[in-house]
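One chain of protein is taken out of this complex; the other chains stay put.
When the chains are written out, they are named A and B in that same order, and each has its own residue count from 1.
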Amino acid sequence: MKIKDKINLRQASVPIMFIIICAVCIPLSGLSPKMLINEIITRMGRNSFLILSLLIPIMAGMGLNFGMTLGAMAAEIALILVCDWQIVSVPGMILAAIISVPISVLLGVFCGKILNRAKGREMITSYIMAFFVNGIYQLIVLFLMGKVIPIKHSSIKLPRGYGIRNTVSLLSMRQKLDNMLAVNIAGVKIPVLTFILIAIMCFIIIWFRRTKLGQDMRAVGQDMEVARDAGINVERTRIISIVISTVLAGLGMIIYLQNMGNIATYTAHSQIGMFCIAALLVGGASVDKASIGNVFLGVVLFHTMFIVAPRAGAYITGDSMIGEYFRVFVSYAVITVALIMYETNKRKAKSAASMRLKEAQESEEMGESSQADA
Amino acid sequence: MENKRQLLFRIAAIVIIVAIAAVMFIIGRGHTIYFDNKTAEYDGKKYESFYKVAIIKDKEKVAKLAEDERGMTDLIGQTLSVTLEITDEKGADPHSAKVSMPIPYGIDGIVINIPELMAGLPADAYMSEFVPVATSEDEEEEEVVIDEFEMTDDM
Partner (left out) sequence: MTMKERITASFKEFGLPRLIITGFLVLLLIIAPFVGSDLPTQISNIINRFSWNGILVLAMVPMVHSGCGLNFGLPLGIISGLLGATLSIELGFTGGLSFLMAIIIATPFALVFGALYGWLLKKIKGGEMMIATYVGFSSVSLMCMMWLVLPYHSPNMVWGLAGKGLRTTISLEGYFDQALAGIAQINIGNISIPTGTLLFFALLAFAIWAFLHTRTGTAMTAVGSNPKFAKAAGINVDWIRMLSVIMSTWLAAIGILVYEQGFGFIQLYMAPFYMALPAVSAILIGGASVNKASIMNVIVGTILFQGIVTMTPTVMNNIIHMDMSEVIRIIASMGMILFALTRKTEASR
């Protein structure tokens, strides 16, 4: 019981630390409450869906899915195509979503198969995977698009005749989803439809946990060998969890990009994984345990920090770059700390288990006397 | 039996999704419509521009054109329906006309000449494709930045 309290306190320490950082930085940033709330609401709508995509691989014991970037890339390819076909507004988004799904599934299966061959080091492998697929993405977008894949409009094609420009404007889709059913409360715009989609996703995840497949995933996450003995197809279950994550990340990326209003073709996806993972961890999740509550707490805290840090930094030091670097540092540091905590806990649990085993053996041999020593 | 039903369901799901995609292709196609209030010639006949034209789409005034002016609006789908409020001469009362016409799917930007349209000429007379003029800025080659940390340079 005592140990459990300690772990809970440790997990709560990250959110508490962030609350303190935010509490210090908010007054220094000089942002009005209305502006701040507006920004946070916008970012909640923009990012929550993406972060939700991380939950299922965690459930399956595969850690933080750095490979969610793959879904983001699938979504970008779909959006570029839709943009060239001039399918605009919400229909354009729906079409992009439909196109992104098969690409995401394909990439997800590939990623899942590779991760099955690297059990125990899923995270570093999925992280390298993201880089690898980024190379393939560039091959497609920079060389094949316009040469093999027809691209008509010169507004998105590089002047040399193939390859996509650095930014693709999504003006025709910009915030079309957010503005549908949007409600304005005291100057704060609330993108109701986006939030409804996020809520639906939350319910689907809750429902999914109770299905047979969801239960299997949890079993695989707890202990692969036990799950296999119970007749669960471990490999297949793990692949499915990555596929779901990749598909959700793709859909999330479409929501993200419609809010941004343009695609930074070669960089939009590269940092997405890192920021989403940092946000989830800030919300109090760990590598092997994450809930929907963590997602929303994380989005609010992480993005509040993200908004106020540069301004607060500029106020304190007179140099805005310090705040920029500070928030990047904090994002990385949070992930580092979470990873270290996860690994040390894992080791502790392991050594505690072996200790108990040893104890049991000793007590069998020597009777009651060894208990006092332990 | 169970497998067969599952297969059937899957095929049905795929068909429905493809159908949704097809519908999106049709209802989501965006066009840019340009309205010209310019004097035009067709078959040797002259069609004079109006003094003033206001264009109303979905109860919203999207453009107000004096003589020789061009206005634009975005359109989603293949049917353009607008109300034109036309003032023939200075001081005259405006009269409005409802027009509705199909827009060809394959063309992004379409120019509609209002005088010709009002004269009841065929579609190929008042409609023409909008060809954007390439600016010199467009021709310049763009440097593609692949990663933001300048790893491009070396190791």
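Definition applied: a residue touches a chain if its C-beta (ideal position, glycine included) is under 8 Å from a C-beta of that chain, and two chains touch if they have at least 3 such contacts.
All values derive from a computational prediction rather than experimental measurement.
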Touching residue (missing chain; options A:48, A:104, A:125 or A:194): A:125
Touching residue (missing chain; options A:106, A:142, A:188 or A:202): A:142
Where the missing chain touches subunit A, by residue: 114, 117-121, 123-125, 127-129, 131-132, 134-136, 138-139, 142-143, 317, 319, 321-322, 325-326, 328-329, 332-333, 335-336, 339-340, 342-344, 346-347
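Definition applied: only the chains that are shown with their structure count from here on.
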Where subunit A and subunit B are represented by their mean Cα positions, the distance between them in whole Å: 38
Subunit B residues touching subunit A - in the complex, by the definition given at the top: 17, 20-21, 23-25, 27-31, 74, 76, 108, 134, 138-142, 144-148
Residue ranges of subunit A touching subunit B (in the complex, touch as defined): 85-92, 94-95, 98-99, 138, 142, 153-154, 158-160, 163, 165-166, 172, 266-267, 270
